[in-house]
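Provided herewith is a single structure, encoded as structure tokens, for subsequent inquiry.
A single protein chain has been omitted; all remaining protein chains appear in their positions.
Then we have chain A:
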Amino acid sequence: MAKEAQQQVSYTVEELVAVNPYNPDILADLENYVNEQVSSQKYSLDANLCLLRLYQCEPERMSPPIVARILIKALMAMPAQDFSLCLFLIPEQVQSEEQFKTLIVLSHYLETARFRLFWDEVAKNRSLLESVPGFQQAIEAYAVHVLSLIYQKVPRAVLAEAINKEGLALDQFLEYHVANSGWAIEKSQGRSQLIVLPPNEFNHPELKKNASDSVSYEHVTRIFPVLS
């Protein structure tokens, strides 16, 4: 029953954001929606941007814990640029508060692929990040994504550092992806394992569809009168 009521609220919030976003009365609804996103592992960038805009217009109503949660959710959305999009709307004095400085540093490490530094910093800030379920998995997915952009075959050590797993945990991770994501494991000369990532247009350029030469349907309809 409670879950149904929750579902109703989020439906209304998305509608509000679409239809009447410039309205300070919906601020409380949007804040509740952020908490709901955190607890049920959903995500809505548009609703969060709407809330940040309202905070921009009425800075005295801004709630730092809510903003922190929005930023953490945005980090989890990488490689999408949501984190910067949110920061564009947060005033400098707010950004210089401790917890936000930490989050900005974390974002910086992820943007520049400094995974080891990133996981070290995460370890120092467990309380902040553990309040948002799904954080670990989301970052692992981002790390795998970046590796798939580059590597046809990635050395085990590189993968280990990126997703912060070693030994048994890493083996289990690999097993899972071999079974479900089309990964394969090879042995490279003398050294340890090589993980073969599934081919995509980024690590196998020959797969790149020349998509920009395809013509959209709308444009083709323009010559229908001629063809008839």
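In this section, a contact is a pair of C-beta atoms (placed from the backbone, for glycine too) under 8 Å apart; a residue touches a chain by one contact, two chains touch by 3 or more; residues count from 1.
The rule we apply is simple: contacts and distances are computed from a predicted model.
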(request) If you had to name the missing chain as UniProt does, which of "Very-long-chain enoyl-CoA reductase", "Eukaryotic translation initiation factor 3 subunit L", "Nucleoporin Nup43 isoform X2" or "Tax1-binding protein 3" would it be? (result) "Eukaryotic translation initiation factor 3 subunit L"
(request) Would you indicate which residue among A:80, A:123, A:169 or A:184 is in contact with the undisplayed chain? (result) A:80
(request) Would you mind spotting which of A:97, A:111 or A:171 touches the chain that isn't drawn? (result) A:111
(request) In the full complex, which bits of chain A touch the chain not displayed? Write them out. (result) 22-24, 45-46, 49-50, 53, 56-59, 79-81, 84-85, 87-89, 91-92, 108, 111-115, 146-147, 149-155, 158, 161, 188, 194, 202-205, 210, 212-215, 218-223, 226
